[in-house]
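One structure, as structure tokens, below. Some questions next.
Note that one protein chain is taken out, while the other chains of the complex remain in position.
First chain written, first letter: the chains are A and B, and each begins at residue 1.
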Amino acid sequence: MLLTIKPFQAVQFPPFIKQVQQQQPLVHCMTNDVVQNFTANVLLAIGASPAMVIAEHEVSSFVRVANSLLINLGTVCGNTAKSMLLAAAQAKKTQTPWVLDPAAVGLALPYRTNIAKQLLLLKPTVIRGNASEILVLDEQNSSSKGPDSQDSTESALTTAISLAQKYETIVTITGKTDYITNGKDIYSITGGDIALTKITGTGCSLSAMVAAFIANSMDPLLATASACFMMKKAGELANKQQGLGTYAVSLLDKLSLFNISDK
Amino acid sequence: MLLTIKPFQAVQFPPFIKQVQQQQPLVHCMTNDVVQNFTANVLLAIGASPAMVIAEHEVSSFVRVANSLLINLGTVCGNTAKSMLLAAAQAKKTQTPWVLDPAAVGLALPYRTNIAKQLLLLKPTVIRGNASEILVLDEQNSSSKGPDSQDSTESALTTAISLAQKYETIVTITGKTDYITNGKDIYSITGGDIALTKITGTGCSLSAMVAAFIANSMDPLLATASACFMMKKAGELANKQQGLGTYAVSLLDKLSLFNISDK
Partner (left out) sequence: MLLTIKPFQAVQFPPFIKQVQQQQPLVHCMTNDVVQNFTANVLLAIGASPAMVIAEHEVSSFVRVANSLLINLGTVCGNTAKSMLLAAAQAKKTQTPWVLDPAAVGLALPYRTNIAKQLLLLKPTVIRGNASEILVLDEQNSSSKGPDSQDSTESALTTAISLAQKYETIVTITGKTDYITNGKDIYSITGGDIALTKITGTGCSLSAMVAAFIANSMDPLLATASACFMMKKAGELANKQQGLGTYAVSLLDKLSLFNISDK
């Protein structure tokens, strides 16, 4: 089977961001300790409504009222792993769209790699990771040394397609070029800026944006691609002349101006 | 009994911020994972001294040296709930002023709603929430879908007054208009900016500011109103032309400039 790669077109984007802005989806975020604040601000900037709920006693009932769910393994530990498995099981039951961000899975961290594989069986709507993280999920080796590994996204594309088919999910590999595939169609997105890798939380917040875009969406594949496109665009537009502190602030600015200008 | 609503006057503010700046109260913060950094920076900006201490083994002894305590339920879980109940019990015993922020209590989250009600019995000096959170505390229903619910503050004012009387506390409802009441007197504050609701942590850090303002205060009602006034003013002054990233930074700037200009 030969699959062709379709470049995502800017013109495909507006209906998806408009839906986020109009519906202001409630995104239940279970994410890592490093990016909680940035993730919440990114979601608010694009017009969504973030809620970080993590207690084992609360996650199942909150998944029921949320429009989508994000699970990110960045700083997973015993307590949060249990909550995440409960939340994902609930999302599967209620067919709540959810995103798995298998942050930093790999050889050095077998504990979280094992949790990621358990979560995979609970039918994530979308998996979003960098190339090495996606490679690890398919039992292939990777030389990943941590969350910002620089395996090229091309190297993981075949794996992404096979994962998408096997788990009936959408797999998104982000990097210099992003690829988004459901195992049949593949979209690619170029652009962005290397500075996006020099501030913490851009990948993690992109996963949260994906969760916002797929909430109530009839077309989760293009919704996911739209989120990736928006992050790359904002990354290009953000001011990097002053240094990385200003760049992070400006990235939020640009995400929020997309919001305003398209309303 | 007919209670009249008194608009808070700018002229009432200076002595309260001056006390914070001169005494630099040590504010023991037990708050949620999303806003820890922002809260600490807000407290430093106004001249207070934040300390985040959460371990079950430490909270009681730290309440004894702190000038005030903040308890915010935003990301409460099993471990932190236990610590919060210990800290509040200690604050009651040592008469340390403390603020309860019942973040996101409501129908979808009965676990934290139950914890909030236990904490209510430990005599918080001030309760600060949005309208739906305050409504929930009085066993009334609310259509809250999360931490940023838009019930109008007017709708919760009667409840606030009755809660204040029942628990001998100060209840603060923040929103388009803020109301602060001890069950006898009611202050209102208008102004602010809708952008305050588009960045994360402004409500949570306001609760922390209230904790700073009531430390050692002879007039906790006006001290609480002063904190609310300061946040609304800073929210008006902050630059929102560049987008929401800049707005959050500028809000901290304005809070810290209040600090400098009034010294």
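What we mean here is this: contacts are C-beta pairs under 8 Å (C-beta built on N, C-alpha and C of every residue); 3 or more make two chains touch, one makes a residue touch a chain.
As the structure is a prediction and not an experimental result, all values here were calculated from the model.
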item	value
Among A:9, A:190 or A:242, residue touching the chain not depicted	A:242
Interface with the unshown chain - residue positions in chain A	32-38, 74-79, 104, 108-112, 145-148, 198-201, 242-246, 248-249
Residues belonging to chain B that touch the chain removed from view	26, 33, 36-37, 40-41, 44-45, 49-58, 61-62, 64-65, 79, 83, 248-257
